[in-house]
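Note that this complex is displayed minus one protein chain, with the remaining chains in position.
Labels run A, B and C following the written order; every chain starts at residue 1.
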Amino acid sequence: MNIATAPQPFSANDYKSDYKPVWCPGCGDYSVLLAFTKAMAQLQRPPEEIAVISGIGCSSRIPAYTNCYGFHGVHGRALPVGTGLKVARPELTVIVAGGDGDGFSIGGNHFLHACRRNIDITYIVMDNRVYGMTKGQPSPTTEPDWDSALAPGGTGLRPFHPLVIALASGANFVARGFSGDPNGCADLIVQAVRHPGFSFVEILSPCVTFRPDQREWGKMVHAAPVNPTDDAARAARRIMTDDGFNTGVLYAGNRAPFRPQTAPAAGLDAIEAEFAL
Amino acid sequence: MNIATAPQPFSANDYKSDYKPVWCPGCGDYSVLLAFTKAMAQLQRPPEEIAVISGIGCSSRIPAYTNCYGFHGVHGRALPVGTGLKVARPELTVIVAGGDGDGFSIGGNHFLHACRRNIDITYIVMDNRVYGMTKGQPSPTTEPDWDSALAPGGTGLRPFHPLVIALASGANFVARGFSGDPNGCADLIVQAVRHPGFSFVEILSPCVTFRPDQREWGKMVHAAPVNPTDDAARAARRIMTDDGFNTGVLYAGNRAPFRPQTAPAAGLDAIEAEFAL
Amino acid sequence: MNRDNAAIQSLSFAIVGSGGAGVMTAGQMLLDAAARAGLCGLMSRSSGPQIRGGEAAALLRLASTQVESHGDRFDVLLAVDWQNAHRFASEIPIDARSFVVGDPAEGAVPEAFSAAGARIVPVPLKAIAKKVPGGRPNMVALGALGALAGIGAETLARAIEATLQKGGEALKSSLAAMQAGMAAVAEAGVSLPRLAAGQAAGRWTITGNEATGLGAVRGGVRFVAAYPITPATEILEWLSSALPRVGGTLVQAEDELASINMAIGASYGGVPSLTATSGPGLSLMTEALGLAVAAEIPLVVVDVMRGGPSTGIPTKSEQADLNIALYGLHGDAPHVVVAPNSIADCLPATQWAVHLAETLQVPALVLPDQSMGQSRIVLERPASLPLAGARLVAEPETANYRRYALTPSGISPMARPGTRGTAYTADGLEHSERGIPSSQAGDHLAQLDKRARKLDHADYSRYWAEIEGEGDVAVVTWGSCTAPVREALARARAEGVKARLVSLRLLAPAQPERLAAALAGVRRILVVEQTHSGQFHRYLRAAFDLPCETRVFHRAGPLPMRPGEIHSKIVKELAA
Partner (left out) sequence: MNRDNAAIQSLSFAIVGSGGAGVMTAGQMLLDAAARAGLCGLMSRSSGPQIRGGEAAALLRLASTQVESHGDRFDVLLAVDWQNAHRFASEIPIDARSFVVGDPAEGAVPEAFSAAGARIVPVPLKAIAKKVPGGRPNMVALGALGALAGIGAETLARAIEATLQKGGEALKSSLAAMQAGMAAVAEAGVSLPRLAAGQAAGRWTITGNEATGLGAVRGGVRFVAAYPITPATEILEWLSSALPRVGGTLVQAEDELASINMAIGASYGGVPSLTATSGPGLSLMTEALGLAVAAEIPLVVVDVMRGGPSTGIPTKSEQADLNIALYGLHGDAPHVVVAPNSIADCLPATQWAVHLAETLQVPALVLPDQSMGQSRIVLERPASLPLAGARLVAEPETANYRRYALTPSGISPMARPGTRGTAYTADGLEHSERGIPSSQAGDHLAQLDKRARKLDHADYSRYWAEIEGEGDVAVVTWGSCTAPVREALARARAEGVKARLVSLRLLAPAQPERLAAALAGVRRILVVEQTHSGQFHRYLRAAFDLPCETRVFHRAGPLPMRPGEIHSKIVKELAA
């Protein structure tokens, strides 16, 4: 069936390293890793031209499980690292990945400003509505009544809406996937990478250890009933009122991505001459 | 005309200290200070039961210019300080105040989470779309083409929408005022303080020194053409599409404010007994 | 907080197995049973890199008296299975006198352990468990170890019941499996010396992190804001339940910048406040710590140290946050640093820190480490301490109230918001006595002097250090090195070495006169610490006049300091 297409030198496996993940058996993040490798194979970008940048958390372990360049930084600061890398090396494909705690709790400010800055990177959040790595505390996306040792009886707080915040702060592409559908996720990631500017993909990725209830997610997700829009206000309104389990591309905008300042090239001498009397 | 009302022991002046502000002559923040004192006089809360908490910036100097308890903390962290104070001392009226840089750049994450947490405090941002204190750099609300030494020719970045972000993250009351109208601002502050939960008041407050162009603001502001709504999505959509100079209460919601966890009172002994064999 | 320092009679047990094998449960029950049998003891945990499902080890030491750290060797290594157990080899030293209990069905003892020449005791854990309906090998293991530890079946049964409170089939089969394990050991004919037991009544079991939480509550802390981080999370989890019961509150913050600033806000409001974190979080808190110094806000920050630098080794111990704790603030920012010297000491040390913070209106850091925080011990109910630090509070309507008044003690009355006539603005900018920002040299110097003075004038006499023993040589140490040093010194003394122990509980402000007095007549010291670069030694050099003959033994984590390695250094460096 693929007879007509050009030979594809890279298979999904070429994007996978042979380190064994530390993830729990059954963790949703395995499927995100799979989706990532499939997406990269679709894009056919050589692995060394891709950089995967993360913070700290179970999900943030993903870089070393790929065969790309990776950076496993500190908790909450993956987006700035990715931003600096992309600005300095615009020819690389930069994917930032991590968890809901990393991205929306400690990293919330960078999320806001990365959306606003609209640099051409893709941000994948494996949202399990919990801090997995630190053994089960509520994250900003956790339901208000989820009981835990740190918040007995629940936090009582309204969950954070990552997609709405992304839209409100200027992300140029917004999608939601479910790790139980790695092909669907791969497709979202491909579109996200191809879309110019800041692309945000939230992947619902169950934490089987601390949120066994999330095994039910498979039954709850469904494709978004409407087509993506390029009207951020409309997209936001839809997401604010949907059931939180719509998947697919929800917004694809047209904002021009960030361009660093340029100036006519000048030798160092010309610059230094300005200090002369 | 006020014959029927009870005597009002506190006048606006009772909320003002006699320290001379360091602000430039003509700075919009003088009027915000005036509006604040008028609002407190309307509320008739004794000055010592009010705490004014700020970060760092010209606008953040406001606490010491009031006769209330004040806290002038570090840059960007006023909301956490106010949150801790309010949770620990719920009987106080806590007003957090500061600038656009303080609140939306370095303090952006706390802004998100304070809105979400919905503690019963009022947050006043004196938005002059510039870093005044550090002598004129672009802030998140600065127009993309505003020229400055740090961003020659402009940042090229879409301005941050504080009111939209407030709505998207769960603030319970959202209003915009203009410092040129201190009575109007006082009224907004009164309503904000009275409204339960997290109330956010953005006051357009010109920086005459680094943004002399903002002297034009007086001509541009106007009362919002519609009544406040309690539908956050609608309010957000309105704000995303208006001209940025609508003033008035734009949203008044009904979310229950944050309540700290409670538990049946127990002596320390009862707690310690759990360690016994 | 004094303890006796006799050599410790103890038995050490390690239980290893792969994920789901239940070694931690077995370990907990064994410690609990031992406690009920009148023994003291300690259990720590180790596990592989997996979040869940990886190999794990429960490491126990049982003793007649309170025991605060592991020994040099393990008497018994029991493996439920051997999967990846070799990864624990360096943490579980065994020797020819040890027993290795393994299930022959799980394969041979791995080289990493068999090389020690220990006596191998094959016990078919799985097969035995299978014979009990619903029986699990870890309960067989519990029986086997209980038997080796000389704990009676009834006591073991009570420990199992305490855990499986629901009763039912699970309880029944666990009891049966345990008994089968006891029988198997009896059959194998192995035994260990008996430990003398004491009175279980009145004793507690507690982890270092729980003790820290309790110390905070005893000290009066009623507000906590924090962000989860290994290995400090258990402090928060314990406090989140305890605080509301005493009228306090815990807030989970969005990050550490928020948590410390929330605690500052609450404390400004008059409520003693705390946050707890580990190295990466502490890094994010230093700006606000400086604010608390400048604005004179009482505050306790607990840093449960883990391996560094950066994210480092989150689940293992090291003492290398000393530098940042002492010096990590910009500007001249005097503050208090207190370190517990044992798991049990997490309670009084934290309580003292609250006392000092409140009394001196200053941030106080508390530096336990992972090996203390995540270990559980058995101990006598900790006594109440006369540490009820109270702030100097300004009177209502104080005429001409000056928040930062230049008092002789350096401590100025702090007005509580809500009080009439004392409204002021707290400020992190340099300020006048009234708190108004000032860049005048005179105000700056006056306030710098004041903030230094209040720390200098405080009374630290009772708790600043633990000093034990006699002699013209001494070991100077701190924190979790103290227990193994104490044990090493006890051995050395038994060999005729006369040496003192000085373990600093107060790290800052430095007490050079007190240390000089404690070391009067000492010609040589050995400094012991668990860092790669010798941070404590450098600090001692900086702030104290040390004897010319100063020797140092420092090494990085994550392996715990062993009494034996310290003992050899003592013999080599001090006994010479």
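Everything that follows uses one rule, which is that a residue touches a chain if its C-beta (ideal position, glycine included) is under 8 Å from a C-beta of that chain, and two chains touch if they have at least 3 such contacts.
Here the structure is a predicted model, which is why all the values come from computation and not from measurement.
Here one chain is not drawn; of A:Gly57, A:Pro80 or A:Gly248, the residue touching it is A:Pro80.
Within the set C:Gln9, C:Thr163 or C:Thr315, the residue that contacts the chain not displayed is C:Thr315.
Among C:Leu164, C:Ala225 or C:Leu282, the one in contact with the hidden chain is C:Leu282.
Even with one chain removed from view, subunit A keeps its contact list with that chain: residues 19, 22, 46-49, 51-53, 61, 63-64, 67-74, 76-77, 79-89, 91-92, 109-110, 112-113, 260-268, 270-272, 275-277.
Contact between subunit B and the unshown chain involves residues 22-25, 27, 56, 58, 74-76, 105-106, 108, 131-135, 137-138, 140, 149-152, 155, 209. Not every partner is drawn; the one left out touches subunit C at residues 49, 87, 90, 257, 279-280, 282-284, 286-287, 290-291, 293-295, 307-316, 318, 320-321, 323-324, 326-334, 427-430, 437-442, 444-445, 448-449, 452, 531-533, 535, 538-539, 541-543, 556-559.
Keep in mind that, in the parts below, only the chains that are shown with their structure count from here on.
Using the average of C-alpha coordinates as each chain's centre, C ends up farthest from subunit A.
Here the CA centre of subunit B is 42 Å from the CA centre of subunit C. Inter-chain spacing, taken between the CA centroids of subunit A and subunit B, is 32 Å.
Touching two or more other chains at once are residues 105-106, 108, 140, 151-152 of subunit A.
Looking at subunit C, residues 240-241, 250, 254-255 sit in touch with two or more other chains.
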